[in-house]
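Every protein chain of the complex appears in place save one, which is left out.
By letter and in written order, the chains are A and B; residue numbering begins at 1 in each of them.
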Amino acid sequence: MIWKFLLAGVIGGGCYLDRTAAYQMMFHRPVVVATLMGWIFGDFFAGAQVGVVLELIYLVHLPVGASLPPDDTGAAIFAGSAAAFVSRDAGGGCFTALILLSVLCAELGRLVDAVVRKVNGRIARIARDAVERGDIKAVEQSLLAGLTLFCITGMLLALSFSVAGAAASLFLLPLIGADIGVDLSALALALPLVGAASVFACGRTEKTAWLFFLAMSAAFAVTMAARWMA
Amino acid sequence: MPLVLARIDCRLVHGQVVEAWIPHVKANSLIIANDAIVANHILRSVMELAVPVEVKARFCRLDQVAEMLKEADVADERSILLVSNASDAIKAWKNGAGFNVLNIGNLHYEEGKSQITSSVFFATGDFEALQWFRSNGVSVCVKGTPFESGILFEAEK
Partner (left out) sequence: MSDISPKARRSVWRRHFLIQGCWNYEGMQNVGFAYAILPALLEIWTGQPEEAQKSVKRHLEFFNTHPVMGAVVLGAGVRLEEKAAGGEGDPAGVGAFKMGLMGSLGAIGDAFFWGALRPMASIAGVLLALFNPLAGIATMLILYNVSQLAIRRRGFQAGFSGQEAVVEWLKKESLNVKTNSRKLAVTVLGGVYAGIIMGKTVAVGATPLHIIAIFLAGAVIIRFVTEMFRKSVSPSEVLLFLLLLGVLILWK
């Protein structure tokens, strides 16, 4: 078991690197990360299920200047790992509870991200002083130091969030009770709707609202018809 | 009401203006008053491409602000006026940009400046300009996006 958590740490750390420091090729997106975590802990499909919900919720891009966005990679590591530990016969409310809990990781991860960037400021100052003294290769070492810092904190976050996810599933959910699915059914629908709103907010909302609701009505009708005929 | 927002922003056109202010004040015209940008066609062309397609961008020197505003007014547009620093804002005001609220969005950090918010730093000249505006009946509001609470310096009249 332990090696699985270590693997989650290493792979999660890689996803964290992709998030800011290197490449930005979307390997840090919740749907990818949560599915990977689900796969590591033995339930690929459960990971993907929470991943798609988180993916859309955090999609909206807020024009807030220098403030950092919530750590959706961390939220996906938590929820994806946790989902794999939920037993198959538990209600769908468990996933809802896990996604809601994952917001704590998103905010914690954001705080850690801010600290990393502050430490990078120190590294940048050291680089500037070194260049001032004539050591221009110091730029390379500084970048390497920044990357290493991003990577190590990413791995530590991934390790802790996956452990926290497993713990939440194994200990917290049973504690809350078995009828969690029934109680949280209203919220279970609310989460994908928040995701849809997040997608909608990415468009030119005022001008294309009719298009959104038209597509929504059509898909709604088709989905119902398909289910009722089956 | 042709001029819906007057803003000082050292970065002129960027995400906060395009994604937050334009939809918030429902503007469809952007007047960028900056002598350096008008003189440099490279920077100007690139900045033009940063403005959304449905918004009309006008670039002008500071002494042409009044004409530009009139042009936008005739076309019945709602304009945002952008300048890059406080002394340019004063010039624009003196040249006929009749705003009574001035928004300050971003002013870069430099050695010796005092911090007002996380993205706005004032030099001595900026404090003087602020006072100048207040005594001329213009309120000054420091905020990056419309959704921040910001800091308001009321006009003195």
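We take it that a residue touches a chain if its C-beta (ideal position, glycine included) is under 8 Å from a C-beta of that chain, and two chains touch if they have at least 3 such contacts.
This is a predicted model, so every value here is computed, not measured.
Student: With the full complex in mind, choose from A:7, A:123 or A:156 the residue touching the hidden chain.
Tutor: In the complete complex, the chain left out is touched by residue A:123.
Student: Can you say which of A:11, A:40, A:56 or A:166 touches the chain missing from this structure?
Tutor: A:56
Student: Considering the entire assembly, which residues of chain A contact the chain that has been omitted?
Tutor: 20-27, 29, 31-32, 35, 44-45, 48, 51-52, 55-64, 66, 69-70, 96-97, 99-103, 106-107, 110, 117-118, 120-121, 123-125, 127-128, 131-132, 134, 136, 139-140, 142-147, 150, 176-177, 180, 183-184, 186-187, 189-205, 208-209, 211-224, 227-228
Student: Extract the touching residues of chain B with respect to the undisplayed chain.
Tutor: Interface residues of chain B facing the absent chain: 11-15, 17-20, 23, 36-37, 40, 42-43, 45-47, 49-54, 108-109, 145, 147.
In this section, only the chains that are shown with their structure count from here on.
Student: Averaging only over C-alpha atoms, locate the centres of chain A and chain B and give their separation in whole Å.
Tutor: Measuring from centre to centre gives 37 Å for this pair.
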